[in-house]
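What you see is the complex with one protein chain gone and the rest in place.
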Amino acid sequence: MPFVKIEMWEGRKPEVKQRLVKEITKVIVDNLKCQEEAVTIIISDIPKYNWSIGGKLASDSFNSKI
Amino acid sequence: MPFVKIEMWEGRKPEVKQRLVKEITKVIVDNLKCQEEAVTIIISDIPKYNWSIGGKLASDSFNSKI
Amino acid sequence: MPFVKIEMWEGRKPEVKQRLVKEITKVIVDNLKCQEEAVTIIISDIPKYNWSIGGKLASDSFNSKI
Amino acid sequence: MPFVKIEMWEGRKPEVKQRLVKEITKVIVDNLKCQEEAVTIIISDIPKYNWSIGGKLASDSFNSKI
Amino acid sequence: MPFVKIEMWEGRKPEVKQRLVKEITKVIVDNLKCQEEAVTIIISDIPKYNWSIGGKLASDSFNSKI
Partner (left out) sequence: MPFVKIEMWEGRKPEVKQRLVKEITKVIVDNLKCQEEAVTIIISDIPKYNWSIGGKLASDSFNSKI
């Protein structure tokens, strides 16, 4: 407890992910007063061609950005 | 708002996915009266060897079909 | 196959949901060429106080709308 | 982009949730360099009788705690 | 590790859920050779009016059954 899933565009570097999960875990521990070891986070790297906003795939609309 | 996740067997062509998300977005906008830009859809391509129906992996049972 | 999950603010009427799932199912059958009976959709009614956009709960920011 | 889902035991106060989503959003914006408005978070309040750790429902094992 | 989510129609008794999570946990431990305490299962009770098969809400099609 608790369980967090982050769905985001693929392409982030390992060190960005490391910092991200570390800081989110800290925020959760501070606010929910749970143990650090109890916090699980899964990152789901979604290709832009599988992510649609407003009916358009992000591979078409946001091609140059992460 | 709203957020849609579609889990389906991998192997669909980009143009099929494009049409799929475009038409689902339209149905959602028409029925929920929300803004087009507010509709997010994520497609999750699941390999058949990770999809089980009735206790059998689809890679065994449905090998030739998508 | 396929499996669809729709997360949206709670408060929609049953007849809106009925039309929504009927039309999304049709779009999926037409585009993915699968059988109608194979399409499962789950609607997840999320209270606005559990839905955050830009760091603010929708119960604060979007109180009057669905 | 990105989309976050937090599953946790039910029973948190609104002000705890407000702070939680605000701080997680900030962490995401800082690390992923995305726009604040692009960050969506859904909290899923799970009753302890629907949450199992090690084969035991948390309603039996952790009854007094949140 | 691992994390399991079961979405099913609401209405199951607590003792059914207890047996279900206990036996699934055992199957996972036996097959994946992981520790019992590492297995988390969340049950999601879905109302039939939010579950559609073949474009029809289960509240209409399967009203008398669980």
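Letters A, B, C, D and E mark the chains in the order given here, with residues in each chain numbered from 1 onward.
In the analysis below, contacts are C-beta pairs under 8 Å (C-beta built on N, C-alpha and C of every residue); 3 or more make two chains touch, one makes a residue touch a chain.
This is a predicted model, so every value here is computed, not measured.
Here the chain not displayed is in touch, across the complete complex, with A, B, C, E. Seen across the whole complex, the unshown chain contacts subunit A at 14, 17-18, 21-22, 24-26, 36-45. Even with one chain removed from view, subunit E keeps its contact list with that chain: residues 1-9, 12, 16, 19-20, 23-24, 27-28, 30-32, 51, 53, 58. Against the chain not shown here, subunit C presents residues 3, 40, 42.
To be clear about the criterion, only the chains that are shown with their structure count from here on.
When the partners of subunit B are compared with those of subunit C, the chains appearing in both lists are D. The chain with its Cα centre farthest from the Cα centre of subunit D is B. Separating the centre of subunit A from that of subunit B, both taken as means of CA atoms, is a distance of 20 Å.
The set of subunit D residues that touch two or more partner chains comprises 3, 7, 24, 40, 42, 51, 53.
Judged by the touch criterion defined above, the protein chains form a pattern that is neither an open path, a ring nor a star, and not fully connected either.
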